[in-house]
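The structure under discussion appears below in the form of structure tokens.
All protein chains but one are shown in place.
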């Protein structure tokens, strides 16, 4: 069912095919960083317009300028025939531009309803907060994003990352707007939610709202967009009609050269070693009544874990890494049972864990690239407790090179990097510990195609060198290109295990829905 | 000829007793007109360091006379000795430096000031006379560790022992009205048979009297205190406060300065304890 | 999969507030334990008289703590409340003792003066810290000195006294054995609870404490909401100043020294997070009770001053440790 709020989204004016927004030669500097240096594009009323480009190309910066978060230095923006220079998020909203930012902007300890209605909380006649109306509106909005079964009084802190993203989208949809900008809305969603989102977008589009869609998933772009604008290094390269182009072209425009198909390059000689990790009858607090989980990973093998959001994939990794307690079951490393009391034990046993939430758990945003790179391997760059800065810089520089990190100086704060480059720093942090078992939760979330390919080839060569890897991902193509074996979870239970030759999206999805 | 400079080191000027004393010295300075007064107080009563700092600052400024009301009877000895060695005339008033400590440091210094202990005893005796032997009393003490608080408690205890009073409880209220009000209310609950209260200063007595009024016991419980600040005037007038002790604070510092100037002019060195007046002020009903 | 909407909102709503109450009441367990201990170990603890005492004694701390709840919810702090209390108190004392005013006018003007003085200090705290985005700890530490110096300056360090009788009577009046000043404090708790939980302003306070940037991105004037929180805190200190005067019948420039720590303790023991965004003014009420009951009970026990101080410290720590376990139990299950 489509919420009434969406139907009212478009207070549609004359539906002439005119441009409602055009951006000319837009420039923006952050101190010395030239984030935007000549961005040109326009929006036609009612279209769905994709922005693509590598990490750090400037997509989010443009978004923030359009929504009044940053002021621009130079250039022009024309909105509905007027010069547009929003000086606050509020004025942008009043001009009809709504946004879902790439970073979460939720109020963690408030309820879903309060978050959704936060921009204009309903008031009663007495001027107090109208909770009834607020809950109604929130329920409607949650229905539109397919989360009607979650109580709107639930606190955000109790939600998983995907649900949080959907709440953000619900919040943006709740408000009337002419232009809706979605900055990587699908990065944290699984297939099922992505499809749901697309249905919603389709409806919005029909009601005359112009959608700006930012994503690193070109299949999504080609699925739902009318036009695509390509960014490279703070400039727009070109805008194309989707029907006149294809993903290969777009990729080569993005990276400036044809991308070797690393993705397809599957090595054939698979010699797996002994079992590196074995999990026996693992039961976790989130699902105390489920059957135990069993699986193993061999040296040199990449095992993927698929499943819907909330299936419990993250929890398994967190349990292995001793970030949460298990109820029962056993974890064996190299055939020996281990009882990690804390992540420290896990790291000492040469496990590594790239978490799904890099902002909260992965990085120290306000510290330098070098500091973050050496965080888990600090004993390598210190001597009897004394830091060896030269070694540290060398280590960071090595991994930056290996991972193709785009950065200014090693002492720059990680916060100044784009999302994808931040992810590479997380990888650097763990790879520098030279782990035996590397666990990755959504390793390429928000990472651009080029970097993604690089990361894939890095992971593969690590496996070739004998490392055992577990990859949790919501992108089935990612799992299918990367993994030697895929474990499917549904509702905290293993519903299947597929070998490479039997990989298929349909099969995986079927298993994923099995226990729902 | 240049006028001699007097450095006056007081305790917390937030305390109205010292504030009043300071006003007295200002009048004195004006009326004599032959010296320059530099006065320093401290942030709070326990801020000994700032008194030491003040002595050091005065030595730096080469004042001629330092007149000091020590916040701690022992901490000040060493810096004052330094001042004397620098040729400054030092007068100790209000609180006496510790005799034992003085001896250990070989410091000869007279003390100009009241006898807090016998003052408190005067108040205690006034209460004892009213209650008769066996009267049940409590003490509301000043800041623990503060010399005048200790002296006053000793004075109260002297009266209690000599007149066979019964001490039910003794607690600090840190010289403060509100705390005295709370502390005493609670004491009264625990000991409903209290007949008399000895408060180490008037501010605390005000809190005690409010608590008595609230409990409806103002008539049958007697209060004595110390300081004679203006705010207890009405309470003395109508008998809510049985007695307090006036140590003529307004003149105390001025007297000390007077003595210092005399020594500075070449008068004889002072020695021993030059006691200043204290007087029991009783309810006037 | 798409579930139908649940329309039984009232039930849902009730359930939530019940849970919230249990959460808030959590520290109540510590309070009950304290009360139980003192009821058994001392004779007079539950005497009506003593209960009146306790209520009177927590009044001022409670009023200050209510104001601080707003500030702490936005992840700020206000160290100046004790000094502002004294400043407001002295200003009101000067006004109420102006010669030639009739009693009612004097009282009215004094109340206004006190509230204005408090509000002004709070407003300054808020404007300075919010405008420049400076840590409120240091700004209000500055204000602590300014307001205290101001109070001493205005009063020339003298206790101001002899107020109209009606005014003094108000301070010691009681209704069915409950001190009127405590009822005033309770009313303030109620109003604050209403404002925090039932109004848009309240949501903004919680929102800012959770994620200031998100609130700003949602287009709200964060600056003004923050200023308001500090201003309310100042206003409460002003009210506390008047209550102090009415209760003790004097205005003292050295009133309220150290009160800030007690008030902040009440707020934190009451479960409000110093990181902002979480907590409630009802928790603050319980926190103030814990501190008040403890002070009262330990004196009734006849412990010496030093033991009392040590035990107070221990109980403060134990209270938050217990609360931690309770919270874990409720969220864990």
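Order of writing sets the labels: A, B and C. Residues in every chain begin at 1.
Keep this in mind: contacts are C-beta pairs under 8 Å (C-beta built on N, C-alpha and C of every residue); 3 or more make two chains touch, one makes a residue touch a chain.
Everything numeric here is computed off the predicted structure, so don't read it as measured data.
Counting contacts over the entire complex, the absent chain touches A, B, C. Checked against the hidden chain, the listed residues B:49, B:129 or B:271 yield one contact partner: B:49.
Residue A:360 is the one among A:149, A:360 or A:465 that touches the chain missing from this view. The chain that is not drawn here is touched, among residues C:47, C:101, C:141 or C:183, by C:141. Listed by residue number, the positions of chain A touching the unshown chain are 31, 233-234, 321, 323, 342-344, 346-348, 353, 355, 360-367, 371, 375-376, 378-379, 382, 385-387, 389-390, 393-394, 397, 400-401, 406-411, 429.
Residues 79, 128, 132-135, 137-139, 141-150, 152-153, 157, 261, 264-265, 268-269, 273-274, 305-314, 316-317, 320-321, 324 of chain C touch the missing chain (whole complex, contact as defined above).
Think of the hidden chain as still there; on chain B it touches residues 13-14, 38-41, 43-44, 46-50, 52-54, 56-57, 59-61, 72-75, 77-78, 82, 98, 100-101, 104, 143-146, 150.
Throughout what follows, only the chains that are shown with their structure count from here on.
The most centrally placed chain, judged by C-alpha centroids, is C.
Centroids built from CA atoms put chain B at 71 Å from chain A.
The centroid of the Cα atoms in chain B and the matching centroid in chain C are 34 Å apart. Distance from the chain A centre to the chain C centre is 43 Å, each centre being the mean of its Cα atoms.
Not a single residue position of chain B touches two or more of the other chains.
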